[in-house]
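With one protein chain withheld, the remaining protein chains of the complex are depicted in position.
Note that the chains take the letters A and B in the order they are written out, and that residue 1 is the start of every chain.
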Amino acid sequence: MQPTNTNANEANYLEYQGKYKGLLGWILSTDHKRIGLLYLYSMMTMFTVGVLLGLAMRFELLAPGKTIMDAQTYNATFTVHGVIMIFMIVVPGLPAVFGNFLLPLMIGAKDVAFPKLNLLSWWLYVAGAFLVLSAVLFGSGTPDTGWTFYAPHSFKSGTNLLPAVFGAFVLGFSSILTGLNFLVTIHRMRCKGMKWIKLPLFVWTLYGTAWIQLLATPIVGITLVLIALERIFGVGIFDPALGGDPVLYQHLFWIYSHPAVYIMILPAMGAISEIIPTFAQKHIFGYKAVIASTMAIAFVGWLVWGHHMFTAGMSGTAQYYFSLLTFIVALPSAVKVFNWVATMYKGSINIQTPFYWAASFIFVFLVGGLSGLVVGSLATDVYLHDTYFVVAHFHYIVFGGTGFAFFAAIHYWFPKIFGRMYDASWANIGWLVFFIGFLALYSPMFYLGMMGMPRRYYDYLEEFHGGNILATLGSWILATGLVIIVANLFRSARHGKKAEANPWHSKTLEWSVPSPPTLENFDNEPVVDENDGPYNY
Amino acid sequence: MPENNDKHHIVPYKVYLYVLGGLIALTLLSIAITQIELGKFTVAGALLFAVVKTYLVLTYFMHLKYDKLYIKLMVVFVFAVFIVTIIITFLDYLYR
Partner (left out) sequence: MEHKIHTVQDHYDPEASKVGMWLFIFTELLLFGGLFIIYSIYRFMNPDAFHLAAGELNSTVGAINTILLLVSSMTIAMSTTALQKDRKGTAIILNEITVMIGIVFLINKYFEWGVKFDHGIWPGSSHLVETMSQGEILFFGLYFIMTGLHALHIIIGLILIVVTIRRIQNGTVHKDRAVLLENAGLYWHLVDVVWIFLFPLFYLIT
């Protein structure tokens, strides 16, 4: 496709100086591209904290008994690790960074529907992060409930829960507003000729995700408010002594938190659906099937939340129902995996860093997904619930799934975002080291779980020692890989080779503008011809 | 995107007055019906009136009658999601 911008004198969005200068020009910017980067930097900061907490946990688990921390500290560590990773990293995840940056570009728009609301979303993210951190640093002790804040411990615990639940509430509000913004943007701001059936798959996944963000988040919002009210007033809604049912808390919590995992994975799948066609230089196999499976995952994913509660005391009917639906929701994901692989078949493969990440994504996602079926099956879950098997499952599918896709996306869109190429050799080395570390860290956990090692304990039986040593070593290798990857990206952002508009020869609209784009993305509103398409290779 | 033109239709004041009349009538009826002992159908009866009232508010006061189809579909969809959620939750409590 022809580059649409010809004004070589116009400043790109990184250099543009508007009403505010310097730092203010960034933190008060309503430019979706700058907001995407603001999210990237704040998320990277919180991710570092989360990783350090994870490494601390792994260090504690290097040997049985107390190694560097006692039980209470360990409980606090895994709580904050979870709260950060879930609410500040993988839920905002790809939508906050890549959705913000790319959505308007991909649909031929100048910005999102409500740019000021978009900035507010980021400010709410920052406020939420500060609130959670304040729970750690001040008050009666870091929350020790796990990121799930289960009743009754969450309202009885003497630790400083109010700022933490309030922070999670504020983070949820940020997520809701982003979802709202993206929905209106996709409905109302597509350029001429950009019909729904011509949208890139990443946009479709943002659409499905936005609905989940919009509808599911308020439910965890009200649930967190109820925990706060329980702590302040002792209302009794989840207190068995006053007639409340703690299992009802779990229902409400998971009614959000299960769809939340689809918030995490759908845009990740969308990014993979962009990367594979580009690096196979081939039309995605089954474009409509991928759209259908995206919507099916979003919808059916709403109906399965009870599979987190098989041992909580639900009725048998509910248990059977949730297990059945959990198996059904696996089907559309399998459709996607099939379509990705089929796209590669007879494609002209260009082996680059994003492709390494995408291919390894398919592997870890498969393992994570299949292990999900093991815990989704009622009989086996009774044995595996709250063991390390579950920890392995969700790290494979979330860190493996969303995480690998995030790294794939940052390398894929790096030239567009920063106008420079990353160093491919170091990027590939980083990928390899990270991947080896990842496998070493999480694979033993499947075995440990099956052998009966429980999660969220700072101590374990001697028979689990070997697996834990391997996992901790894996965590160090993984961390090394992370350092290589991030250092390379930082360096390349400043000193990398200047990038052209479309270094990967992709067909989606963001590649038709300069790298990096100008403030308003397009000189003139693009027009999508009837014969154009996002994958017309 | 073509600008929406459903706003060219101005709803007469009378329509809103009639809808209010209907709403008040339904309110009074719902109070009356709950005086009658219907056992477990009392709640259902009261809720049914609430649903009809909500339909009137959505359709006329909130202008859905005159809006584009996709907005109506969204509203139906969201209510459906909520109902499905309650039903599934009851699968637990009904059969314990």
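Just so it is clear, contacts are C-beta pairs under 8 Å (C-beta built on N, C-alpha and C of every residue); 3 or more make two chains touch, one makes a residue touch a chain.
Values in this document were obtained by computation on a predicted structure and should not be read as measured data.
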| item | value |
| --- | --- |
| Shown chains that the omitted chain touches within the full complex | A, B |
| Absent-chain contact - pick from A:G93, A:P163 or A:G244 | A:G244 |
| Option from A:I89, A:L214 or A:I417 whose C-beta touches the chain left out | A:L214 |
| Subunit B residues touching the omitted chain (full complex) | 1, 3-4, 7, 10-13, 16-17, 19-20, 23-24, 27, 30-31, 34, 40, 42-43, 46-47, 49-50, 53-54, 57-58, 60-63, 67-68, 71, 74-75, 78-79, 82, 85-86, 89-90, 93-94 |
| Where the missing chain touches subunit A, by residue | 9-11, 15-19, 30-31, 110-111, 113-115, 176, 180-181, 183-184, 187-189, 214-219, 221-223, 226, 229, 233-237, 242-245, 248, 251-252, 255, 519-520 |
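Keep this in mind: only the chains that are shown with their structure count from here on.
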| item | value |
| --- | --- |
| Subunit B - residues contacting subunit A, complex | 1, 70, 78, 81, 84-85, 88-89, 91-96 |
| Interfacial residue positions of subunit A with respect to subunit B in the complex | 187-190, 215, 247, 251, 255, 302-303, 306, 314-318, 321 |
